[in-house]
Structure formats: structure tokens, C-alpha cells
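Beneath this line is the structure, given in C-alpha cells, with notes to follow.
One protein chain omitted, others in place.
Every chain is named by a letter (A and B) in the order it is written, and numbering of its residues begins at 1.
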Amino acid sequence: MLKEIIFYGRGGQGGVTAANILVSAVLREGLYGQGFPFFGAERRGAPVMAFSRISDKPILRHGMFYDCDVLVVLDPKLVSLGLTKRIEVRDRGVVVVNAPDNMVLEKKAFTLKGSAKFYRVNATRIALEKKLVIAGWPVVNTSMLGAFARATGLVSINSVAEAIKEYFHGPIGETNAEAAVEAYKQTREAEVC
Amino acid sequence: MGKVVPITGNYAVAYAAKMARVQVVAAYPITPQTSIVEKLAEFIESGELDAVMIRVESEHSALAATFGAALAGARAFTATSSHGLLYMHEWVHWTSRARVPVVMAIVTRTIGTPWNIWPDHSDFMDQRDTGWILGFGMDNQEVFDLTVQAFKISEDPRVYLPVMIGLEGFILGHTTMPVELPDQKELDDWLGPRRQGYVIDGREPLAIGNLAWPEDTEEMFMDIQKAMEEAKQVIKEVDESYGKLTGRKYGGLIQCVGCSNAKYIAIAMGAWAGDLIEAVQKLREEGYPVGVARIRFVRPFPIEDLWKIINGVKGVIVLDRAISFGAWGQIYTDLVAGLAQYTRNLPVISNIVAGIGGVNVTHTDFYKLVKNFVDIVEKGEQPPVFTWYHKR
Partner (left out) sequence: MAGQDLIIEPIKYRVPLSRPEKGVAGKTGFWRTEKPVVDKEKCVKCWLCEIYCPVDVIRVEPETGPTIDYDYCKGCGVCSNVCPSGAITMVPEE
């Protein structure tokens, strides 16, 4: 069961950190994982991808991919601008979007190879409630990991929370883990038109 | 019992240097190497590693300082990439010709111009005439294991040559994967104390690099060639004993996957060998009798091991991630030259150069390339000797 995941956000939003924490989370469940950034220079604010692989066997393949089993969108603006169309979601794929409550999700903003299930959570609100703000930006990556756990069932929320606490240490780790658990609870299957 | 941690390939190198208890690190930052030395600086600053970090003004000085520390008796380490490696090239030769054990990680990146930070093997393969032992990993675990082993190999009295360990930038360097770290005490016992042939530490008058007559000079270089031959055995012994310690034995200078009953052999080095293995596994399920020989050490060149698996096969496809302009990929060139001592009746051998400048080459590409090669040979036709595989 090799699953390939793309975290699509903006440079500085923590997509790479999310991909790496996911590896740590799946290791706790006896699975194998890979997490890596888009290969190249860092560009704060620009649309950037981060990648994860999860498997029950050691992962042999390396390198970037532009079609995936799970697409996690950290910034709703990438959907409204149609940038999410650049990534192909495979048949029976899963799309998880950080979406404001009033946002209408449209299928035409995505490239779907077959059927796909959509999930949404207002991770920005959760981050603001938890006062998770760095340099003026709400920190949504840890919440989106909670949403990922809920939407895919590929990893338990406990493992995600534990991995987050280990990654950040101390009170900031606790708050981020709480945000992930909160997002896990609030993630809902979304209607798309 | 070891502990599994999710770390990048660069951090795997830093952990390996730390667990080998390096005493001196001298380095200069360059993408995509920098995070190795950053991590080591963290280890030193926090007191986890009792070592001296020498911050130098260039890579030329980085290796000069590493060399000097090693001469004086310290287990010394540095790391670099691409233009940094080219800049230290003079000291690369000095270190091996002085027979001083040193370990250096090369986080590979292509060579400019044009400016490019993406990985291929151009910088690494450029080092093959330097007298360093050259090892290359396939994943983060192997990168850790190889780096630790490099100290053992380098400090073996039969070898006393410096060792470079290669890993591709980004593909391994910046990718998080699980890595099992051995128990420190067990590793200490296995690796043992720093060992070298002589020290220059000021306690007795001793000069290095004095003028030598042509015959003396030639004899010293002939000795490096002999030590390279002996290193083949040492590398295998180290792989064996490390395997007993950790349960991870790779096979020595090459790793074979499905070679024993193969009629075709695909040869590659580095992270993309993993993608190649995945592609070949799929081809085998479809009835293609293909095996993979993964190059773990390119110096000394493992021609004996390669001949053992190539002898009798119908075709060999060699995948190079670097090119000697005007000739072919370097692994192909070395392989064909080496096989000439065994037979005048070579199997069909094709060379594919790909992934240059960081072009993303994956299991789907390898599936097509290997399948196509086998299909052509099976039809009794001659595939091109050299192909630059480029997707655009």
C-alpha cells in the first residue's frame, strides 16, 4: 500500500514540516515514510509543494511526483486561483482543503483522474483560536495533519499528536498537538459542485 | 538495540560523524550540503559532541584544515558539494597521496554554469582519479551506515586512504526517512580508536611533502594502487562485521538484487537505483529476467564482483548520472574497460546517461528503458551503445 501525498501551500506555511512530521507519525505505527520539500530554492509566499510517501514496506522510489493519492491544500487561495489544477489527483483519491466556512468548493478547481473524496476544515480559524501565529501568518500545518488523519485514516490522530509534540518540544508542541486534535474533530466530508 | 529516527540524509551524515566521535570538523557552507555542518555545529554547541568546529573562509581551507587536523592525529570530517568540492580539489589529492585517513561527505549537485543546485553525479565522478575511496548510498539508512563504515575503512592499516561518501542533494540530502541509529557503546567498540600511520603534531621534527625523486614519487603512487586493491577486501570485511553489529549487510562493493538467475543486468549507483529496483521488480513479475547490480563503491572499482554476475548474461544496461564529455558515462567506461581482461566476447552493453542537472528520473522511466533494452536484444537487434535519455 504505497500512498503518495502532496502538501500544497505557500512557502513559509510549513508544508515541509508537515511532511516530515507525518513520517515521524507513521513510524510510530510500524509503517515506512518519506518526507521532502520541492527540490529547489525556498520562496516565502510562493505556491510550493511538499511531498510524503507512506508504505507498509521499505520505500525504494525517490524523487518528486505531480500526481498523488492525497492532496492536502494548506491555503484556500490556491484553490480559488485554480492553481490546484496543476496537481493530478489519482482515482479514489482524497482532497483535504483548509477552507473558510463560507467557501464553496468547486470540482473544476482540481484535476481528478477518477473519483475523489473531498474533506474540509477551517484550519485558519483553529490556528487563530490557539494563537498559533508566526510572523503574521496563522500556522495551519499541524491542524492540516489532524485533518489528514481524519480524512484518510492512514495514521491515527494519537500518532500525529505525539509526533507533533516530539518535533516542537514544550508548550508550543502541546498547543500544536491540540490544534491537530481540534482539526481532526472538525474535519468534515465536503460537498463539491 | 538501535533507535529509529526520522531524519534527512544530511542529518544521517551528521549523526554518523557524531557517533564516530569526530574531533575536528572544518567546513564551509554550500547548497545542498549546509545542513550537515549546521547539525554538527548544533551537536558541538550543545555539548553532545566533543569536537572543534573550524569555521574557514573557503572550501580550499576547509579540506586543508581537515587534512591538518587528521595529520596531527584527530578523527576529522568535512562535507561539501559541487563547486565547493572543485575548489578544494588540490587538497583532495594531497590528502590521499599523504595516506591520511579522512572522511568527507559529498552531497552531490551538478556543476555550473548555468547555475544549478540540483543533483546529478558530475561533482562526485569528477573525483575518481584522486586516490580517494568513493562510496555512494541509496537511502538515508545506507548513508548513515556508509559514513560510519568510512572511518573504519579509512583507518585500516591496509588502506590508510581517505574516503568520500556520496548522497544526492535533495533526493536524499533533504528527504526525511527512517534511520536506525546503533547503540553508541556497541558502535564505539566496533569502530575502535582513531588509527593512522604517522602523526605530525610538532613533537618531533617531521616534514611532509618534501621534494621527491621521480622514482620515489612513482613508487608512492604505485602503493596507492596496491592499497586500493587491498581496500576491496577491507570494504567487504567491514560490511560483514557491521552487518553482525546492526543486522544490515549490503554485499560489499556492490549490492545485487535478483542477479543469480538473471539474463539481463541493469547497473546504477545512488538513490535512483531504488527506483530502478522497483521498476525491475515489476518487470520480473511480467517475466523479464532482469537483475540489478547497484554500485556501492566506484573506487576501488568492483570489476571482479561485476564480472561474476555479468559472465553469461545476454545484456547489460548501465545507467550513468554523469558524463565524461566526448566519451560516455564513467561507470560504463570503467565496466567495459574492466571486462576486457576476462573476455573478448562481451554481452550486449548499452549506456544510458540521464538525470543530468537534476532532471527527475523515476521508476516509470526505468521501466520503459530496461524493457525497451531487453526487447531489442531479444529480437536479435543491436541497441544503441550510447543514449542520452532526455524527456522533453
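To be clear about the criterion, a residue touches a chain if its C-beta (ideal position, glycine included) is under 8 Å from a C-beta of that chain, and two chains touch if they have at least 3 such contacts.
Because the structure is a prediction, the values reported are computed rather than measured.
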item	value
For the chain not depicted, the shown chains it touches	B
Of B:V5, B:M19 or B:A74, the one touching the omitted chain in the full complex	B:A74
Candidates B:E90, B:D216, B:E240 or B:E378 - the one touching the absent chain	B:D216
Touching the absent chain when the full complex is considered, from B:L206, B:A327, B:A340 or B:V385	B:L206
Chain not shown, touching residues in subunit B	21, 23, 50-52, 73-75, 97-99, 157, 160, 192-199, 204-210, 212, 216, 219-220, 223-224, 226-227
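One rule holds for everything that comes next: only the chains that are shown with their structure count from here on.
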item	value
Centre distance in Å when subunit A and subunit B are each reduced to the mean of their C-alpha atoms	35
Complex contact set, residues of subunit B against subunit A	4, 6, 117-119, 139, 170-172, 174-178, 271-272, 274-275, 277-278, 358, 360-363
Residue ranges of subunit A in contact with subunit B within the complex	19-20, 23-24, 27, 32-37, 39-41, 58-65
